[in-house]
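Below is one structure; the comments refer to it alone.
With one protein chain held back, the other chains of the complex are shown just where they sit.
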Amino acid sequence: MSDELYPRDMLRTASDIRFAGSLPDAGGHATLDNPFCGDRVGFDVTLADGRIKSLRHQVKACVICQASAALLSAEAEGRTADDILDLGDRLMAGLKQDARPLLAGHPAFDLFTGITRHRARFACVLLPFEALEAATREAEKATS
Amino acid sequence: MSDELYPRDMLRTASDIRFAGSLPDAGGHATLDNPFCGDRVGFDVTLADGRIKSLRHQVKACVICQASAALLSAEAEGRTADDILDLGDRLMAGLKQDARPLLAGHPAFDLFTGITRHRARFACVLLPFEALEAATREAEKATS
Amino acid sequence: MARLRAAYPILAQDIAPGVPLHYLDNGATGQMPQPVLDAIIAHETTARANVKRSVHTLAERATNAYDDARDAVAAYLKVPAREVIFTAGCTAAINLVARSHGDLLAPGDAIAVSELEHHANLVPWQMLAARRGLTLVRLPMTADGRLDRAALPRLIDKRVKLVAVTHASNVTGAITPVAEVAAIAHAAGALLLVDGAQMAPHGPLDLPALGCDFYVLSGHKLGAPNGVGVLWGRYPLLDAMAPLMGGGEMIRSVTFETSTYARPPQRFEAGTPPIAPAVGLGAACRFHAALDHDAAMAHQLALTGRLIEGLARIAGNRLRLIGPAGLDDRLPLVSFVIEGTHPHDLCQILDRRGVALRGGHHCAQVLHAVYGVAGSARASLAPFNDAGDIEACLAGIADAMKVLLS
Partner (left out) sequence: MARLRAAYPILAQDIAPGVPLHYLDNGATGQMPQPVLDAIIAHETTARANVKRSVHTLAERATNAYDDARDAVAAYLKVPAREVIFTAGCTAAINLVARSHGDLLAPGDAIAVSELEHHANLVPWQMLAARRGLTLVRLPMTADGRLDRAALPRLIDKRVKLVAVTHASNVTGAITPVAEVAAIAHAAGALLLVDGAQMAPHGPLDLPALGCDFYVLSGHKLGAPNGVGVLWGRYPLLDAMAPLMGGGEMIRSVTFETSTYARPPQRFEAGTPPIAPAVGLGAACRFHAALDHDAAMAHQLALTGRLIEGLARIAGNRLRLIGPAGLDDRLPLVSFVIEGTHPHDLCQILDRRGVALRGGHHCAQVLHAVYGVAGSARASLAPFNDAGDIEACLAGIADAMKVLLS
């Protein structure tokens, strides 16, 4: 069954476990809760030259949040904490304005076009960005 | 000019200063404020055999409160603190129910029949009762 | 039933073109019946003024309306009006006790709180414990989400000065045997605070018979406006408490250096009170008191039974009830998890059929942690709900499982 809000691609992306797990040698880690549902997203990262080299996530969350974590993980390599913050801010703006693409240069995130009318779910999309940013900042601090 | 709420008798009673002043040998004293307007009523009392023998009041208040203090003073001799409490409670009930007389056995208080529709002013009538009760209790405590 | 539904203007409109509303989120906020709305409109357009300060006609009307509202709440709870304090809500009422009564407790004292509690009845006690050096005693629940009565006598010992439990859980729906808990608490020398947020919307209460010492509730759950709640407390307890907030209406006399305070309830109602919301709450109490609540409860529990059966039929062994499966001593609310689906995703899909359920931890993270889940979906009923609401909900869940588990 297909669906505007939960297209097959969303479910497929949510179950993409390529980046799930943890990194024994992580340089930074952060776990954040969504205070309104108790969902939880954690990230382990390692850096090279101050940029994300590898990462793994631990997600206990809804489909939307899972899918967001998977997409973000696939596009995170080579970025800094500030980059992740900026990406999240731009995606938030895209969601608010119902823009196309939601996030310029990252068409994959158009998976979430169905939720632009549902402000309560924006936090589900953004939680992985916040957690990855926090983990990356920690790693940056550890290496500076 | 006469008036339902402020009949001439009310103004005349309010300016009755027979019981105004203080008692140098007071056995009990209390001053109470009406928290909503800052009005203030004080009473000095002396007791004989546990009953009010003489009293004086200090009133800085509206006409209604002044008149109530004057009427109460004229009827207080021979009463206990509990009597005063009981009188006040019965007068309050009479005001709420718009009874005639307002206070059985004390027709003078029918001066206040005009205010039964004005609940905000009940406190003006009752403040002297509270202050006299408190002063009498203090005197009772001092002699017991 | 049709007549009762007609009293709720929000049920008259489609939530989206062609989609009627099936409101099953009554535990979060009760809908407002027309008589309450009418009372508010009448107040704002014929009696709006500040209270207890002026002698003009509007001020008198407002003051009378506010006093009448207190009388209506007092009658609903079977208590004297002077023991009824209007607060900003249930949360504000509990925090008031935790501050003003809590400050009377001594380091080393303990407060006993159950695992079932809403954050409103846990976080204020954590804050108090940290502030005053008190211990928090954890009262456990049984596997089916009820307060574990067997554990109470042992845990509520002489150190415990206050027990705080909910009258009915907003997640499991379990109703607490308050009189029994009150007896145990009092035997240990402790006071009992009961959180009535979920129970109060289900009909008038008899607080003296319950035997508790403090009781709190929220207006909006009864269909009143937001911004008003109630703290009831025994008068000597209230009278021993210092005010939490200072300002107008709560004073006896003020000089620049210091002030004396009014007696309860005024002492705890600093500033302009929530007049119109209280008037709405008074109207809501009268509206609820006029319903036949035994019949309404039987009706709602029958629907609850259908819902639980339907869930089991549709979800099979993916279904996990967060609370008792039976219909005894429970409210008409059901929380559940369907394995492999997330509550928010489920609720989002239900929404397209106009079915309003709530998903998440329902401000009860401790309870959900005991169950080992982050959250659940919850259907919570009101007397106006009908079989159509339950059918729509079940059809929506079947639909959602197709979308999310395919």
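Residue numbering begins at 1 within each chain, and the chains themselves are lettered A, B and C in the order written.
Keep in mind that, in the parts below, contacts are C-beta pairs under 8 Å (C-beta built on N, C-alpha and C of every residue); 3 or more make two chains touch, one makes a residue touch a chain.
All figures in this text were calculated on a predicted structure; none of them were measured in a lab.
*Asks:* Please work out which displayed chains the absent chain touches and list them by label.
*Replies:* Missing chain, whole complex, touching shown chains: A, B, C.
*Asks:* Can you say which of C:E83, C:D109 or C:D351 touches the chain missing from this structure?
*Replies:* Within the whole complex, the residue contacting the unshown chain is C:D351.
*Asks:* Given that one chain is not shown, which residue among C:G189, C:P208, C:G271 or C:G388 touches it?
*Replies:* The one listed residue touching the chain not shown is C:G271.
*Asks:* Contact with the hidden chain only, please: which chain C residues?
*Replies:* Considering the whole complex, chain C reaches the absent chain at 9-10, 13, 15-16, 21, 23, 25, 28-29, 31-32, 37, 40-41, 44-46, 48-50, 53-59, 88-92, 94-95, 98, 113, 115, 118-120, 122-124, 126-127, 130, 136, 138, 218, 220, 225-228, 243-251, 253-259, 270-277, 344, 347-348, 350-351, 354-360, 362-363, 365-366, 369.
*Asks:* Residue-wise, where is chain A in contact with the chain that is not depicted?
*Replies:* Missing-chain contacts on chain A: residues 33, 35-36, 118-121.
*Asks:* Pick out the residues on chain B that sit against the missing chain.
*Replies:* Answer for chain B: residues 1, 3, 5-6, 11, 36-40, 60-64, 118, 121, 124 touch the chain left out.
The criterion applied here is as follows: only the chains that are shown with their structure count from here on.
*Asks:* Indicate the whole-number Å distance between the mean C-alpha point of chain B and the mean C-alpha point of chain C.
*Replies:* 44
*Asks:* Averaging over Cα atoms per chain, report the distance between chain A and chain C in Å.
*Replies:* The computed centroid separation for chain A versus chain C comes out at 36 Å.
*Asks:* Report the inter-chain centroid distance for chain A and chain B in whole angstrom, where each centroid is the mean of the CA atoms.
*Replies:* 74
*Asks:* Could you check chain C for residues that touch two or more other chains and list them?
*Replies:* In chain C, no residue touches two or more other chains.
*Asks:* Which chain A residues sit where two or more other chains touch them?
*Replies:* If we look for residues of chain A contacting two or more partner chains, we find none.
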